[in-house]
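Okay, so here's the structure we're looking at.
Incomplete set of chains, arranged as in the complex.
Chain nomenclature is as follows: A and B, assigned in order of appearance, with residue numbering initiated at 1 for each chain independently.
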Amino acid sequence: MKRLVLILIALLSLTEAAAQSGSATIIRFPDVPGYKTLKCDFHLHTVFSDGNVWPTFRVQEAWSEGLDAIAITDHLEYLPKKEYLKADMNTSVAIARPAAKQHGLILIAGAEITRKMPPGHLNALFVKDANALVKDDWKDVVLEAKKQDAIIMWNHPGWVSQQPDGIARWYEEHTFLLGLGNFFGAEVVNGTDFYPEVLQWCLEKNLTVLGSSDSHDPIKTEYDPLKGEHRPITLVFATERSAEAVREALLAGRTAVYTRNELIGRDEHLRPLVHASLSWSGTTFTVAGREWAHVMITNLSQLGFDLVLATPDDAIQLPRELRLEPGRSTVFSLRARSVVEGPHAIDRRVNAVYSIKNCLVGNGRKLEIAFPLDVRITRAN
Amino acid sequence: MKRLVLILIALLSLTEAAAQSGSATIIRFPDVPGYKTLKCDFHLHTVFSDGNVWPTFRVQEAWSEGLDAIAITDHLEYLPKKEYLKADMNTSVAIARPAAKQHGLILIAGAEITRKMPPGHLNALFVKDANALVKDDWKDVVLEAKKQDAIIMWNHPGWVSQQPDGIARWYEEHTFLLGLGNFFGAEVVNGTDFYPEVLQWCLEKNLTVLGSSDSHDPIKTEYDPLKGEHRPITLVFATERSAEAVREALLAGRTAVYTRNELIGRDEHLRPLVHASLSWSGTTFTVAGREWAHVMITNLSQLGFDLVLATPDDAIQLPRELRLEPGRSTVFSLRARSVVEGPHAIDRRVNAVYSIKNCLVGNGRKLEIAFPLDVRITRAN
């Protein structure tokens, strides 16, 4: 509609009547001790390669969805709309830059090195001149990227077009990349695909866990808001909200992936995020006999957590399963397994370890958290 | 995400593995006697003027939303992305054409003649060569359009950028246009704006009632599906599902506008649409004394109708207000106002005329429909 266009014109050209610029969702994941939790997508296309939207739209869209940072990563070697465009490899990022400044969105200059497997597709981020990355031999490209101080990630390692069985394979080319020093991470999630074997490599080879949309169309076309779908997001735990801090965190591996209704990443990064997401009330209590006590957990994040009791306490009876709905408070009940005999009360920390089914910290491994419950059990009154 | 791209490639280039092409909503407005009810949007922009999406995306998007026909109408005189494009005025439609063929979507070649008021902005539809429409004098443009057998509509006559008070004005330029013979209609609705005075002109000057999105961004960005928003749609009552039939219906004025939660158009076109949308059960009944009878109306359309009793019946008590939820059945109750005295029953058609608050057939006038109820009132038993 015209109104929106006017708004955009107002914002970008700064020549029109004062106007509202639109509004942005707040993605509810809390900061963690020492770090801000930035919401990022490092893999996006525009009409300047095989995407269907203008670069400024990627900025507006990401800002409106509550993201802090994006990379525009048009293909270097696949340019199906070329005949209609006057552009070089830097154009899409250059067009998006002023809009990003206006919205306060961190925009990272990227480019997708688009080769057959191996090494498959790679994103160079923090690129200085994407034109210089146009070279025949992919090894020359990654060396040039290194010269520009760009960093390299591996895209969709298990893409069915390159691995028909959908399973990622590690080639010596990737070992070569590892040796370069600027190969920092891999997509464990790309769009709606998840590659569990890549998560395992990240843990073993010290790569950063990444999840990207790789969107070509508008996000709302690819992910249906009516079904509660959202693009995969890389949560970056950064010292501040800046491009430099994002880069530092990516190199240090401080990320987690938020996709569908789950979190994927290293135990050490998911743990503080989950703890910051949960707030407790009624964690210290006294129960007489087999009286029930009630505990309330409030989930401040936007992800519901599905918990399963991993280690049952031998004296206290706890729920086997718990669903902590996002943005809601959940109450559960516990009590002694049996009546205490004799005159003395029992004071103890309850041994309640829950496994979070939708917090993946390894191929098949779930995050386990201990509930901070202290109970005094007295005789029945 | 990659998968969608693959699909699009499959569909357009016809070189990939067999794939699902996606799915399309069914917009639930029934056909009317003698005509198919086609869902159309005759005003859309792409990156080839000041829009933010590629032309093929407009096709995919419209098909997916259940539309039958669209016009791509890039500006002839406003080309802010020009420096990045190799294109002429026919390019955007030409790019969209094969995708439209694949999807079975009717694509109408259009162009927006973009002038200051008067005459303001005009869309030429069924254009043969948009390049020939690039001329200094707007009168030369509309004459050239006529030469091409194109037809002309008036866009957003009350646009605040051209009419700061938001009220449309009729100029002698529009009288000139009327004289040309191919000036067929005007936007009563553009995006989220509605111009009641334009509706009145349409009725008086025999212009076709139109509603367009005038979208520059993806539809789902401009209309929030989570809020139940949708683009304005021109319902075209056509003899068949073809470009020619759309043209014939537009020239004959057989349209209605579906916007927000209302229908706007001529009484003669809204009436059969509403009748085709409603199905009745229990319309003939016998009530004894002041016994209640129950009538069920099923609303097959996707628009809820808000009814108010316009003419109360003097013998039968009817609900003052009725809400016919879309896709649902509504039951209401009626009974005699008083007990019939004497031995004879009364047989009569109930005089139940309801005004539909959200069916506008003139500036301030609502569609009125009579309920098809026949009742026999007998003495109380």
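Please note the rule applied: contacts are C-beta pairs under 8 Å (C-beta built on N, C-alpha and C of every residue); 3 or more make two chains touch, one makes a residue touch a chain.
Keep in mind it's a predicted model, so treat the numbers as computed, not measured.
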Complete complex - number of sequence copies, 2 represented: 4
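Here, only the chains that are shown with their structure count from here on.
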Rotational angle, Cα trace of subunit A fitted to subunit B, multiple of 5°: 180
Length of the line joining the C-alpha centres of subunit A and subunit B, rounded to whole Å: 41
In the complex with subunit B, residue positions of subunit A that touch it: 1-6, 47, 50-54, 56-57, 60-61, 64, 81, 83-87, 91, 95, 156, 159, 161, 190-193, 213-218, 220-222, 225-226
